[in-house]
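In this view, the complex is presented without one of its protein chains, the others remaining in place.
First chain written, first letter: the chains are A and B, and each begins at residue 1.
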Amino acid sequence: MSISLGEIAARYGCELQGDPEAQVSHVATLSAAGCDSITFLANKLYRQQLETTAAAAVILSAEHAEACPTAAIVAPNPYAVYARVATELHPPLALVSGIDAQASVGEGCTLAPSCQVAAGAVIEDGATLGERVSIGPNSVVGRDAQIGDDTQLMANVTVYHGVRIGRRCLLHSGAVIGADGFGIAQDEAGWTKVPQVGGVDIADDVEIGANTTIDRGAIDDTVICAGVKLDNQIQIAHNVVIGAHTAIAALAGVSGSTTVGAGCLIGGACIIAGHLSICDQVMLAAGSGVSSSIDKPGAYGGFPAMTDEISRWRRNVVRYSQLDEMARRLRKVEKLAEKMADQEKLNNS
Amino acid sequence: MSISLGEIAARYGCELQGDPEAQVSHVATLSAAGCDSITFLANKLYRQQLETTAAAAVILSAEHAEACPTAAIVAPNPYAVYARVATELHPPLALVSGIDAQASVGEGCTLAPSCQVAAGAVIEDGATLGERVSIGPNSVVGRDAQIGDDTQLMANVTVYHGVRIGRRCLLHSGAVIGADGFGIAQDEAGWTKVPQVGGVDIADDVEIGANTTIDRGAIDDTVICAGVKLDNQIQIAHNVVIGAHTAIAALAGVSGSTTVGAGCLIGGACIIAGHLSICDQVMLAAGSGVSSSIDKPGAYGGFPAMTDEISRWRRNVVRYSQLDEMARRLRKVEKLAEKMADQEKLNNS
Partner (left out) sequence: MSISLGEIAARYGCELQGDPEAQVSHVATLSAAGCDSITFLANKLYRQQLETTAAAAVILSAEHAEACPTAAIVAPNPYAVYARVATELHPPLALVSGIDAQASVGEGCTLAPSCQVAAGAVIEDGATLGERVSIGPNSVVGRDAQIGDDTQLMANVTVYHGVRIGRRCLLHSGAVIGADGFGIAQDEAGWTKVPQVGGVDIADDVEIGANTTIDRGAIDDTVICAGVKLDNQIQIAHNVVIGAHTAIAALAGVSGSTTVGAGCLIGGACIIAGHLSICDQVMLAAGSGVSSSIDKPGAYGGFPAMTDEISRWRRNVVRYSQLDEMARRLRKVEKLAEKMADQEKLNNS
């Protein structure tokens, strides 16, 4: 499969510097690209590699076009154009519809004929799979769960009973959707389990990373809105709501009953406490710990100092690295002040 | 299924304000409850929703009884009473005993006839499953493992060889019990693996969350005592001991050979170093990092400042957010002191 640069430029409304007939057949990095490949420059860290790239063409922004030693596809958002070109050049494998002989499908299930159910997959009673749904090897779809059109579960995914997943979602291996939330009530004897009778409601175009867990609600549902992107090993507790198009990086955790707004960017390993409300368009630096609600869009960071505006937090981070020196300086100025106070007393006596 | 308020009050020794004949058939939140549902108030954050609830009845403590606009079930511990009522109204699905044709059972296994083994489950040679044990789809029970009566493994759980699990336990999907501990010895060539010949011993009434991992011991066993509740994505390293009725929130980690006492509450994302001893009744704030043993019950927090008493840590957290300001004030007072010292010298010269 190959595309001409002219086609790419026309299709994505980009300016082309170079031969419109030149063909590219696969994507590559700036440094590894050969004469049949197309690459991109989106992160300035890699600016230096532009000068020596052997790619057929580079997708980049106007500011770098002049420095490009080969054909340039100039776009305001080169990474988004690259994403689309890469999808054309490297399309996902076509579905092979049908149910593998070593899969297990329960009673009362509704499977569109276009579905693909791989070996070892288990579809429990009453589950519904829409058109072109793909269930990977050894994945499990629980009783009465519903999976929307064109959604794909890779291998070893677990979807619990009653969970609803929208269209065009992608769930990676080891993801567990709908396990019980951590609801326990303390009593004399220790703990009593609080039944988790809510569900999980995942909208369209959601991607869920490997080994990420999303718990079912205690009473109402846990809700993941449209276009949310979750990286690997994220924990979403019961009754959390994640707003549309919010992206969360790996190892982060959102505690029970917290609402995260739309269009947020949550850095890796962030921890958000329970029963909070984070408004739309909040950016959290990696490793942040949030223990109170945020009601103003913006960039925040810090742990355990929470919801500091990010510039103030960054200054505090620098000060933290100087803390021992500050303590020594404080001791010195204390001594000086004491000495002067003694002197003063002496002078005034 | 429905219960009368009178029955509930009698069964759990609560005071009833309202009609004992009124029936409830399911649980709901304060805000979403309708006329056939029962709800509860246990967290003051939701106090305001009490006033407008349309529930048939609310389980709450005496201090809120007067403000309740509907029938009230007054209990000293409303959450624990709610847990029991919810369990009655929403009982778990009954087991269907039997071994699915697409399950695999090895040689020399002992399975009680009341067991349920789902499609795709693999029970390896010599394993023992007690009465009413339920093994979910695609779960694996290793060679010679023992699972006690009424214990339930959801889908895609892994129990390694020789692991012992008690009665009435619940293991969620993706949990891995008994993988090798991280035992490696450095030598000239790099690393030599240290065989992990211990096991894992899990007592009765333990719940283990999705994708939580509990490693087998290096020589002796890793031990999880009765009534322990572990949330999702927790890491319990080799030879850890977790005391009875301790609850640990998601994303926490306990390093090798550490003993955590009984009745502890470990917040989410806490990290506890290895070879430590944490006494009974310790509460750790979320995100704490513990690097030395704790021998006094109480609440602790802080990272990387460890085992601070929690009130001192909370003050430090506030100071951390003021650190840059403190540094500026220190600089100012230094300048003032220097100036005055110079002046003093001048005066005395």
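For the reader, a short list of remarks on this structure follows.
One rule holds for everything that comes next: contacts are C-beta pairs under 8 Å (C-beta built on N, C-alpha and C of every residue); 3 or more make two chains touch, one makes a residue touch a chain.
Predicted model, so just to flag it, every value in this text is computed and none were measured.
Listed residues B:Q116, B:S134 or B:Q233: the one in touch with the omitted chain is B:Q233.
Think of the hidden chain as still there; on subunit A it touches residues 26-29, 32, 43, 45, 77, 79-80, 82-84, 86-87, 90, 92-93, 100, 102, 118-120, 136-138, 154-156, 170, 172-174, 205, 207, 209-211, 226-227, 229, 231-233, 244-245, 247, 249-251, 268-269, 286-287, 301-303, 317, 320-321, 323-324, 326-327, 330, 333-334, 337-338, 340-341, 344. One chain of the complex is left out; on subunit B, the residues touching it are 102, 104, 120, 122, 124, 138, 140, 142-143, 156, 158, 160, 174, 176, 179-180, 182-187, 189-195, 197, 211, 213, 215, 219-220, 233, 235, 237, 251, 253, 255, 271, 273, 275, 289, 291, 302-305, 308, 312-313, 315-316, 318-320, 322-323, 326, 329-330, 332-333, 336-337, 340, 343.
Assume only the chains that are shown with their structure count from here on.
For the pair subunit A and subunit B, the distance between C-alpha centroids works out to 25 Å.
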